[in-house]
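With one protein chain removed, the remaining protein chains of the complex are shown where they sit.
Per-chain residue numbering starts at 1, and chain names A, B and C are given in the order in which the chains are listed.
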Amino acid sequence: MIKTVTRKDVSDHRTASSCWIIIQNRIYDVTSFVPHHPGGSKLILNYAGRDATKAFEEVHTGLVLEETLQADALVGELAVEEISRAGTAEQSIEDLRIESERRRKPPLNQILNLRDIESVAEKVVSRKTFAFWSGGSEDEITLQQNSKAFSRFFFVPRVLRRIQHCDPSTIILGYHSSLPIYASATSLGKLAHPKAETNVTRACGKLGIIQMSSTHASSSPSELISSRIHSSQPLWFQLYKKADNQVAATLIRHAETLGFKALCLTVDAASHGNRERDLRAQFISEDDEVRKGVEEMGESSAKEDMIDDEDVNLDGTSGALLKGDDADMTWEETIPWLRSVTKMPIILKGIQCVEDAVLAAESGVDGIIISNHGGRQMEYSLPSIEVLNLLRKQRPDVFQRLEVYVDGGFRRGTEVLKALCLGAKAVGLGRPFLYANAAYGENGIVKTIRILERELITDMRLLSASCISDLRPEMVERVDVLAQL
Amino acid sequence: MIKTVTRKDVSDHRTASSCWIIIQNRIYDVTSFVPHHPGGSKLILNYAGRDATKAFEEVHTGLVLEETLQADALVGELAVEEISRAGTAEQSIEDLRIESERRRKPPLNQILNLRDIESVAEKVVSRKTFAFWSGGSEDEITLQQNSKAFSRFFFVPRVLRRIQHCDPSTIILGYHSSLPIYASATSLGKLAHPKAETNVTRACGKLGIIQMSSTHASSSPSELISSRIHSSQPLWFQLYKKADNQVAATLIRHAETLGFKALCLTVDAASHGNRERDLRAQFISEDDEVRKGVEEMGESSAKEDMIDDEDVNLDGTSGALLKGDDADMTWEETIPWLRSVTKMPIILKGIQCVEDAVLAAESGVDGIIISNHGGRQMEYSLPSIEVLNLLRKQRPDVFQRLEVYVDGGFRRGTEVLKALCLGAKAVGLGRPFLYANAAYGENGIVKTIRILERELITDMRLLSASCISDLRPEMVERVDVLAQL
Amino acid sequence: MIKTVTRKDVSDHRTASSCWIIIQNRIYDVTSFVPHHPGGSKLILNYAGRDATKAFEEVHTGLVLEETLQADALVGELAVEEISRAGTAEQSIEDLRIESERRRKPPLNQILNLRDIESVAEKVVSRKTFAFWSGGSEDEITLQQNSKAFSRFFFVPRVLRRIQHCDPSTIILGYHSSLPIYASATSLGKLAHPKAETNVTRACGKLGIIQMSSTHASSSPSELISSRIHSSQPLWFQLYKKADNQVAATLIRHAETLGFKALCLTVDAASHGNRERDLRAQFISEDDEVRKGVEEMGESSAKEDMIDDEDVNLDGTSGALLKGDDADMTWEETIPWLRSVTKMPIILKGIQCVEDAVLAAESGVDGIIISNHGGRQMEYSLPSIEVLNLLRKQRPDVFQRLEVYVDGGFRRGTEVLKALCLGAKAVGLGRPFLYANAAYGENGIVKTIRILERELITDMRLLSASCISDLRPEMVERVDVLAQL
Partner (left out) sequence: MIKTVTRKDVSDHRTASSCWIIIQNRIYDVTSFVPHHPGGSKLILNYAGRDATKAFEEVHTGLVLEETLQADALVGELAVEEISRAGTAEQSIEDLRIESERRRKPPLNQILNLRDIESVAEKVVSRKTFAFWSGGSEDEITLQQNSKAFSRFFFVPRVLRRIQHCDPSTIILGYHSSLPIYASATSLGKLAHPKAETNVTRACGKLGIIQMSSTHASSSPSELISSRIHSSQPLWFQLYKKADNQVAATLIRHAETLGFKALCLTVDAASHGNRERDLRAQFISEDDEVRKGVEEMGESSAKEDMIDDEDVNLDGTSGALLKGDDADMTWEETIPWLRSVTKMPIILKGIQCVEDAVLAAESGVDGIIISNHGGRQMEYSLPSIEVLNLLRKQRPDVFQRLEVYVDGGFRRGTEVLKALCLGAKAVGLGRPFLYANAAYGENGIVKTIRILERELITDMRLLSASCISDLRPEMVERVDVLAQL
């Protein structure tokens, strides 16, 4: 029978040498786990001797406790009379700010474009979460250039052609898609919405576009599969490959069995990017909650002029997530090994130059995604649309040998059309789905797709393109100087 | 005999299922018309059970009621003792702001250039009207580039030539014009001035330049014709072609019979542009008047997180105006059909690339207008002056085969001179005439033309050009880098 | 014997039909002169019936009254007992502001560069004067580009060469100059300092550089000649040629007789530029003094919506000054005529393109000044340093056939060095001498020249150039892209 524990009992174990926490009214002794916490020991110690339910639920799905803690970690349950107090947890100033913003957000029918949704999302999530989502590497040059580069590509619109009927649908990797876009992989969807990535699955199903699910999604692969609108709705599986081939193979086979239709191997994350905005967010929180927690533990934070890097998490969220990943993947070994493990088509996500696009074609993969990880990995990687343009100019043959997708900063129908004119088969959007989920849930995602559909059809008509195959390279002109004004 | 109705009676019919409105002291039952209102049902429902005279008169000319409502729509007249109350309509805060600004506007003799007038106009019209006039598509890149592109073209001024005598007059499509400019087509002139486009007709007549009148002008074609200063004053007719050829032919023949001298077919509006500034203006008004009206009808506007696009007008003003237009015009069918319908010279308005300029020459039309609809249609269409420059560089022969006009962002004599040096026969200005009409009426339009005349003569002299034919391509140099500083 | 008049008598003549004014205690009837006043009738009517001494003295030298008014214009003198009241003229708010700024200006030894002096000058003169000095044409693109263009030219500094001894002196048109710069022509020097351009003469003489004096200088040619430090100090004469050859010839011969050493014919002012900053300044003053004067005359200024250009001076200060100038000068007639009138070397001021530089060389003149009149004439004329660079690239032979000078935006020793590397013999500075004179008088001008000397020597050494002839085209590199950052 399970032991009954009081909050007072728990509060006696609030140091690194004996650390208990409360999660969903159960008490766990996490002392031995503290040094192994992926997000750094500090994050967990902040809740030592206290209720960690809220922080836990923000990023974890239910299975994590069983998977990560030892069987004997469960100390007991809160006494019944104390449980009610959990519901009256004090709200932080940040919580109050968010609640107030949620009440004041504009109705969904006043949202005109994707940036409108982004600005709502920025207000209704914590500053720390938004820093994690929206930030890029170091000075965020590639992050910014991904967006700004579009303004160098102008259209050459034609007139006096029939465009009353205009069809933006296409075939992607053999699957029909109502639009030439797909929902790209993003991590930790619970930070956006309690239903996490399953909201994306449902919205994509309803409107007929493909979703790519991340290894780091909050929703498990099986949750996503069972959230489909119908059984033929295509989902793709994005893989961060672990160094341990056995672990990786198990994950891949699990996805294939569940019914995922393609395997997207991320190749641009052999090291985690230096995302300073994300790193800096931990110092913000120190000013209020964390600092309080640390002080309670009798430690001083006054260590200035001392070199003590271990005290700070310099990996950030992404560093924690990528721990244990394979930094020795190669063209020669990894691709053939993948082929031996799965029958799913293979797509390489994170190609950043023409040379590697050619190597990909030679390696026999089925597709590539020109991507710099949304400006979150290699700082000063070229913007995706520029790499796509270089590939079109230097090696147009590659577009015949595999399907080329692209992501990075796409927010407008015109931007998608520019990529399609240059030869992309489809365009991935990541952050916009996180923002929509955070701001308006599943309906926000539906709205996001509808906005893109409306923009795509309007601008195809104005270009005099009545279907996707009418979009040709000669309809786009790269004009440096115009972009500068 | 017509029935007498009280305001109280009218106010009992204020829902979509029974909607009466008062216009010019008459009561109409518009219930069956509500769903067909071009500007969206919401706009009309806002006045359900109330006096709509002011809003109606802002955009409609007198004939509209007869043309659009059924015979039995007229319910009756206001009782005489209630009519006086119409004159004491409450003024909104916006009305008061405008009145105050009108009193404080600078005297016309302190206006130095066209931008001065624009800034007056911005103050003396409603925010909604100014958003409709001044806005462009989406992020307004083409709108901005139309203007900024001029700064890439510098002059090569010559010295020591006779320029005491300097003549800026020219011949456009066979008609003498005192200046190498014309007033281009603009919509809904009543938003600017009660006399709408007839003010433009008179001012153009007085100063000897051509006016092109829009299908969507508030003043009817016959009103414009009868406003001419003398019977040989040339007017051009701009056509938005309806899908129904019969309707279109009737309109064209009517214009020709009235005495219009050219037919300008708009070819860049097969779909209406995504003009977000215009769309967003409806949300501003919701914050005050419209919201109030909606609430009175017992509906809640709290629909956040619900997908309900039908509730919002996503077409905007332009979408409403272009409804029913022909989206299947072609080079092969439309041009010959036009020739069969009219003897007026044909000009294509909205050519956006060299290829279509060549097709136009081959199609045998009399002129083209290089135009992107003032940045209001295809976002990221190239700025007009750049397309003109490309045509000059790549296909100078086109200038021999038809007359080339250009519009888009012209505000200065120097900008007009740059286009003329590159081969344009004349330059169209649209918004400046709206702004002048709104700010100072007919005298404002006269002033606008005089300002341009003064700038043109000053700068022709400083270039050492004593007549229009002295303006040559070698007098303009495109220097990218200078524009960037 | 001269009549005695009271202030009361004068105040009875304050309309356009009978206009008396007081200047230096004398009363003049200027009724017949009012319509011919170069600055517009309004300016003079503002002082109708009042004392105009202060306004008169600001811009006029003593001889003007005799030259312009008829003999019988002198009505009489102020009664002695009323004269003292002239000294107690009320100070305007602007006067008080200027006085206060003059007290607070930094000591001259804290001035480090020419822009420091400019910012002092901006504070210690009236806003109207500063607008006249500092403004350019229309949107002031060429004005700004003159300065910004320098930042496209970088140096290629050499090392390990002897530069302990470094000599910045040179020979200009046969005259020794201690520095490769000269004081260029500027108008209305009395606005800067009571001693006007004679301060420039003295400072240039002391430090050994050439002064070019303007036709529109406040100091007369003979005043300047007699202000020289020694009789061999070279002065140049700048000519605005009148349409009447006889008048022009008299002026030229007078200058030659007085001892001027060169004739600089301005060729870029066949029409006066559209200087809106200058024009707008008259509206500022209307808000206080002028408006008051107009109202006293019983006229209303409420003429909005009326076209009444005659009411406003659209020529501005420059238009007034250039009235009557020759707008029909030609290469074929004007240059030979000049040669027939004078033996002074001839320099053309205002060459703006390579073609005209070549024509100048063929016409046999002795020098040209590449200049766009400081951005005050043709808007969008290329910046001077760019025209110089084009001449160097396209027609280096011209530098052998005549001396090439340049002006326009030069404020730094580095900028002067860039022009010298590209082949200029000397660089003219205009506004800096006005600013220095206004801010600190003759000492300010001396300081200006010393600052340039110090910058020139420092940077010649850092370039490893020990004399002017060491400055070569290969020491300057035009790098567009750097200038953009």
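Basically, contacts are C-beta pairs under 8 Å (C-beta built on N, C-alpha and C of every residue); 3 or more make two chains touch, one makes a residue touch a chain.
Note that this is a predicted model, so its numbers are computed, not measured.
Partner chains of the missing chain, restricted to those shown and counted over the full complex, are A, C.
Within the whole complex, the absent chain has one touching residue among A:Q377, A:N443 or A:S466, and that is A:Q377. Which of C:K195, C:R275 or C:K447 touches the hidden chain is settled by the complete complex: it is C:K447. In the complete complex, the residue from A:N46, A:Q352 or A:T414 that touches the missing chain is A:Q352. Within chain A, the residues in touch with the undisplayed chain are 138-139, 141, 144-145, 148-149, 151-152, 267-268, 270-274, 276, 279-280, 283, 301-309, 311-312, 314, 327-331, 334-335, 348, 350-353, 355-356, 359, 372, 377-383, 386, 480, 483-484. The chain not displayed touches chain C at residues 105-110, 112-113, 151, 153-164, 412, 414, 418, 440-441, 443-444, 446-447, 450, 454-455, 457-459, 461-464, 477, 479-482, 484-485.
Quick note on the criterion: only the chains that are shown with their structure count from here on.
Interface chain B/chain C: under half of the residue numbers present appear on both copies, so the contact uses mostly different residues. Centre to centre, using the average C-alpha position, chain B and chain C are separated by 45 Å.
Chain A and chain C have Cα centroids lying 64 Å from one another. Residues of chain B in contact with at least two other chains: 151, 480, 484.
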